[in-house]
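Every protein chain except one is present and positioned as in the full complex.
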Amino acid sequence: MSVSNLLENWSQFRHFHPVDDKPHDPYKWAMSIDIDACSGCNACSVACYAENNIPVVGKERFQHGQQMHWMRIERYWPDHDFDFPEQGAEFLPMMCQQCEAAPCETVCPVGATNHTADGLNSQIYNRCIGSRYCSANCPFKVRYFNWYDYPTDETVWPAEMNRQLNPDVSVRGKGVMEKCTFCVQRLRAAEVTAKGEGRIVREGEVQTACQQACPTSAISFGNLVDPESRVHKQWQAQQVEMNVDEQEKDKEPGGSHLRGYRILEELRPYPSVMYLERVRESAI
Amino acid sequence: MKDIREDIAWAKINRDVLVSLENPRKLYWVIVFGALSLFSVGLGCEIYQYQVGMGVANLNNPNVWGLYIATFIFWIGMSHSGTLLSAILHLMHADWRKPIYRFAEAMTTFSLMTAGLFVMVHIGRLWQFYYALPYPNDRGTWPNFQSPLLWDAMAIFTYLSSSVLFLYVGMIPDLAICRDNLHKGWRKKLYTLLALGWEGTDRQWRNFRVTYLTIACFLIPLAVSVHSIVASDFAMSQQPGWHVTSFPPYFVAGALYSGCAAIITLFIILRYVFRFEDYMTKSILKKTVRLTFAIAMVWTYLNAVEFAAVWYGHDMDAKAVLIQKATGPFAPFWWGMVFCGSVVPLMLAFKRFQTNIPVLFAVSLLLNLGMWLERWMIVAPTFSHGYYPWVWDNDQWPSLIQWGMVMGSFGWFTLLFMVFCKVFPSVSMYEVKEMVYHRSLHLKKNETAGQGAH
Amino acid sequence: MHRFLRLSFMLMGLLVASGSYAADTQKPTLTTEDDLGPQVTQPIEFPHYRHAGLKNPDDPTNSDPSKGGMEIDCQYCHTYARRSAVAGIPPLQKCIGCHQNIESVRNKPRIVELFKYWDAKKAIPWKKVHDLPDFVRFNHERHIKRFVEQQNRPTQEACGYCHGDVKSMTVARRSKSLAMGWCASCHEKNHPVTAEGGTPIGNQAYWYKFQKPVVASSDGVVKAQGPNDCWHCHK
Partner (left out) sequence: MIDSSSIKQLAGHPFDRRDFLKVLGWSGAAVALSGCGNTSIENGKETVVSYVEAADYVIPGVAVYYNSTCAQCDAGCNINGRVREGRVLKLEGNAASAINRGKMCGLGQAGVQHHYNPDRVREPLLRKGDKGETISWDKAYALIAEKLNGVSGEQVAFLSGAVSGHLKVLLGNYLESLGSKNLYVYEAVAPAVQRAANKKAYGTEMPRFNINKAKVVLSFGADFLGSWVSPVHFSQQYAQFRKGVDGQRGVLVQVESKMTLTGANADRWLVVRPGTEGILALGIINALGASGVTLSGDVAAAVQGYDKARVSNDTGVSVEHLDKLVALLKERTPSLVLAGSAAEGYAHGSQNAAAINLLNQVLGNVGKTIEASASVPFPQMIPAKGNTAALKTLNDDLAAGKYKVLFTYATNPVFTAPGSMKFKANLAKAGFKVAFAHYLDETALEADLVLPLDSALEDWGTQVPEYMAEGAQINIQQPLMEKLHANTQGMGDILLTLVKQREADKYKDFADYYGYLRGSLLTIKGALGSGGTDDDTFWDETLTSGIIKLAGSAEQLSGNASAAGLQLPAAAAADAQYSFHLIPSVTAYLRDGRHTNQPWLQESPDPLTTIVWDSWVEIHPKKAAELGIVEGDVLEVSSRTGSIRAQAYLFPGIHPDAISIPLGRGHEALGRYAKGYGVNPFQILDAVFDQETGELALHETRVKISKVGQRIIVVKDEGAAGGKPEQRRIALSKSTDQVKLSEEV
């Protein structure tokens, strides 16, 4: 990109959705997670390790908070005092929310994290210099830094174990940031196939690893601009809009009966992941 | 008490200053040796961290920045007082700055260089740092001009190069003196080269003054902008606790504050090791101390503004961070900051301490400690208590590697500074002469006025 | 004072102007002529010119190996390229499939070597000639679909965009830069959306706002750029 190109295309290079004159077309990958269905079993997280070559850091590094799980299951207890958690715990799968106005993107000094045309928040390992500003600025703290050089660490992928590595995903060396990619390698493969056939990716044609594993099918993933997709239908049914920081339904006095919400929406990152509230029986 | 004696002969000035290039007290060598050892420790830590990975610094997911960035801000801040003394006071014609501005200016340069090191130390892939530079390349990629870090890099680089230029230009007449008074060795060659054939002609002096003034004018906005941009590293991000409107002035005030404190420290050291008692007089020290006190109060005020704005504001997350600072695991350091930064300087209000060198030395060190803590307390608590409670972490004690590098940076700075003072005249000879001349003129005027000759 | 400022402003202006000019002309060019990479020693010196080179019109039986090739399509052997992101190397089986029936060259040293590997059922340790960094994922399939299948470009031309004129080489050598700016320079170009005969290519690839097709002012042909987000090649 030459200077003139840079100047001409600056607005596109730094193109932020949501803007009304640039709707997503034909893809906007999005997710919805029903935390009422989520049982907290961690199958998604393990699937993510398997799919995305995530290093197992070991006890000592985990103790220092250097774990790399792109997808973590958070377990919440009620805020008030209680003797016993009589309504169980709340489990929340948390990974990169692929924000539309991602706080991480603006601050990266080298532009290693960008927005893609299909609504993903990309992370380019080979461009990253490791300033960690993106992580500093991430409200969800879902970006994970390679504190050590895991590919050369004998405890992480010893001989044979390294044969499990997925060749479609780069193995990250020390000093770069990484995070959930919505399994971009699968998305791109599906997009390329669809392109070759002159169509767009169909609903159900591509799954993320977590969605595929989830035993309770709590995770739906798909193309938000495809009216046929389950994700589109869910977002619509829950009246969750991408481009707002407070949903209409949340302004209703007394609350609405809808369950869809996005986490830390008020900070205006416009996350691409909608959560559905947990439900508990009122009769017991 | 006089800023300087009016009866010092110009030749004595030359002699006294030039002697510092050759024969300091023993303490000088002790300091240089100490600095060198500290620096080696830091260097060792960096080599280890470079080879093994950033993990050895015991940083983790929420706490991604740690002491490196805190110390980076500290050093950037330290650099500001040099500019204050040399450029701002120059424009304001405060001539008492003349004997001390040279080393303050050197301090600016070296603390900026130290700060730059922390940027390097901090990034995960040091070997790829050039990706952050805007240069045409075969990948066709550019850095992200939207990132405050990039502004930061540019601001610091500009500031550093301007400071070096300013320091150098201001030194040219003195280098010529050195050239003319030293007769052998590599130094002679060095001074000859650097003096650029200065002969002290009227034309040279005229051009010199214009150049010096221009750079000074250029430097002042730059200095203010540098620390404002450092403040925007934080203010432009989304984390709670960094969004008070007064953040940039708060940073600038903090910067001047720590710089002034450092000037007092170095003033006392230089005065002793180079026997500069005639030039770095207690009177000048007193003025510096008063300036420091004023800035300390400005800083305290801005600090209070920040707390109040957070406390009475609507941002509950920022408030939670503030409460966490005051009561959480960082409380000792936070209260330490308040004590060192706002309470200790009150001592400077008392006249009897304003010239008491041992007390001032101790106080100036405490002030600097306070300012360092301030920077740490800006960075760390927000990270460990951000928007997302799941990752809250109160067990984030920096590893010895981090501490080693912080110590190493002090060693590095002191080393550079001490070497500078030994190689270049750390008191501006020609300006002291000017000062003496002006004072004596003034004195004569007063005398004649006293005699009622008119 | 004035003079001094004038000088510095002039200097700065000159610096900015020359810097931006340099940056602007830095645009990598799409090399057309061969700018050959190092010669790679392969276990068997595979003569590409003999297999894929143009036929010699004076030699209809193709008996003289020094003169002409057999015009075998690249995809005849490199079949993976159209089906997979990686082109791979054809299995040994493929070579043998033909060569077991070509008695005339059976005793040539390279063929003898080839059969040695086959008899031992050992894979030939070919060296990679076009070896991109591991974090770059070029997709062969997509490019063949786009240029050969949909735009009806001859295979050798399409492959040659990146691999150069392999049909004239013995062992393949890298002839293009393959640097990122070089790739991007092609993606920044407008390529015709319709095939030469006017056949519309399916409405693929051009949904992205960035790459919406435009009618080129020069020739009135509908054109579009290649994808330009980093995650197409780095992931």
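A, B and C are the chain letters, set down in written order, and residue numbers restart from 1 in every chain.
Here is the rule we use: a contact is a pair of C-beta atoms (placed from the backbone, for glycine too) under 8 Å apart; a residue touches a chain by one contact, two chains touch by 3 or more.
Here the structure is a predicted model, which means the values were calculated and not measured.
Though it is not drawn, the left-out chain touches A, B, C in the full complex. When you scan C:55, C:108 or C:127 for touch with the missing chain, the hit is C:127. Checked against the full complex, the one of A:92, A:107, A:129 or A:273 touching the unshown chain is A:92.
Taking the complete complex into account, residues 35-37, 39-43, 45-47, 49-51, 53, 56-59, 62-63, 67, 69, 72-77, 79, 82-92, 125-126, 151-152, 155, 158-173, 186, 206-207, 209, 212-218, 230, 233-234, 236-238, 255, 257-259, 261, 263-266, 275-284 of chain A touch the chain not shown. Residues of chain C that touch the chain left out of view are 37-38, 40-41, 80, 83-86, 88-93, 117-118, 121-135, 173-174, 178-179.
On the side of chain B, the interface with the absent chain consists of residues 62, 316-317, 320, 384, 387-395, using the contact rule stated above.
Just so we're on the same page, only the chains that are shown with their structure count from here on.
Interface comparison, B-C versus A-C: the higher count of C-beta contacts falls to A-C. Our note on geometry: chain A versus chain B, Cα centroid distance of 43 Å, whole angstroms. Put simply, the C-alpha centre of chain A and that of chain C have 35 angstrom between them.
Under the contact definition stated at the top, the residues of chain B that touch 2 or more other chains are 136, 140-141.
Each of residues 1-3, 127 in chain A touches at least two other chains. Only residues 1-5, 12, 15, 22, 25-27, 114, 116-118, 120, 122, 124-127, 168-170, 181, 184-185, 188-189, 192, 194-200 of chain A touch chain C when the two sit together in their complex.
Interface of chain B with chain C (complex): residues 136-141, 207, 210-211, 214. Residues 1, 4-5, 8, 22-23, 26-28, 177, 179-182, 184-185 of chain C are the ones touching chain B in the complex.
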